[in-house]
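Missing here: one protein chain of the complex. Every other protein chain is in place.
Coming up: subunit A.
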Amino acid sequence: MQFLFDRNTWQEIFGSISKNKTRTVITVIGVLWGIFIYIALSGAAKGMDNGFESMFETIAKNSMFVWAQSTSMPYEGYKTGRQMQLKLGDATMIENRIPQVEYIAPRNVMGFFGSPPATIGRKNKTGSYTLFGDFPQFTKIAPKKIYDGGRFINDEDIDQARKVAVIGERTQKELFDKDEDPIGGFIKIDEVYFQVVGVHKFEQSGGFGGDGDIFIPFSTFKKLYNTGDNVGWFSIAAYDDADVIKVEENIKNLLKNIHHVHPADDRAFGSFNLGEQFNKIVGFADGITFLSLVVGIATILAGVIGIGNILLISVKERTKELGVRRALGATPAEVRNQIILESVFLTVIAGIMGIIIGAMTLAMIDSFTQDIEFPYTNPTVPIPYVLGALVIMVVLGTLIGLIPAQRAVSIKPIDALREE
């Protein structure tokens, strides 16, 4: 092992490598390409993974929406085509009967699903905005960032049907002056005064919503628009370990039961299962990560085998040279070590170059996708992966170098010298 730390060894290897430039370049490109593919692919996969993750940051991963439609089957004396309506009581039933449900938030809206938006006014300014009637637990399902000094709707707001509102960034900009503190200020929602208690920061998320949205307590919404116990839709989050598809099915079956709908009627209630979509996407991202790992490792392998091959050819070409070296006193071990070290050295140099170029490519892609709406953030390759790749390369480089090295010493010096 001492030869490894001998400057002379490295001078000899460096000499032989740098003087056989074409050979060196060709071999290096093989491995460089492999490690580059590996780094670029797994980094890109990681970036997509991160991108999807951040897309779901604003909403619980195992959440779903359930809304009412109309029946498609007659049942218990009811005709087909009956318009269904979700009620506040349904939420209590769901919470009580389906233990996998962690949070359920009944919601109503003006400005969506055919209803006109609310007209909001302040002093001499007016505008149309989407208005939600919400419970506090809605933020457990879809966390809202509220600017300092403000808050979201709380339980007392609900109990007392307070006239308070959480407004969006855009609403603030459009209704309030630049240096004016909106908290505590009043706005008119469809001719009724509301006090602003918070401003929410808008974040692009998987669901619908915008930077102008206004939230008021569910109970206040109910009074304002005479919606009674009617609920537009439920936002529901299941526990992390729950099977979201099963939960969705249970909820709909329960609703059918409550509302006297034929158990086989799939039209009466609609739903969108974010959890299911999320699992699909995660599966997709995992698949890509795995694929890039397989492709990357296969390419590295191919590159290293390429190095072995070229070294094998070069050992044949250099038969005479190696014969001369042995006539001059090189021992078989010295010849063997030189070939193996050449192999490892080339592999590692190529590998490091591949890692650098791969990282640069990733950084470039990152800066290109910075501004566009594509789920791609922070494409990094975990350090252990990189180190692992380097270790694999050293090991493979050694192993593959063994073949030409053995070939080089298996021929007797006298025969090597006779070679033309």
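Everything below uses one rule, namely that a residue touches a chain if its C-beta (ideal position, glycine included) is under 8 Å from a C-beta of that chain, and two chains touch if they have at least 3 such contacts; residues count from 1.
Heads up, the rule we're going with is that contacts and distances are computed from a predicted model.
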Options "Putative ABC transport system ATP-binding protein", "succinate dehydrogenase", "1,2-phenylacetyl-CoA epoxidase subunit B" or "Quinol oxidase subunit 2": UniProt name of the undisplayed chain: "Putative ABC transport system ATP-binding protein"
Touch criterion as defined above, residue of A:K61, A:H200, A:K222 or A:R325 at the omitted chain: A:R325
Chain not shown: contacting residue from A:E174, A:D211, A:E334 or A:D366: A:E334
Residue of A:M73, A:I158 or A:L417 touching the missing chain in the full complex: A:L417
Touch list for subunit A against the chain that is not drawn: 7-8, 11-12, 15-16, 19-20, 320-321, 324-334, 409, 412-414, 417
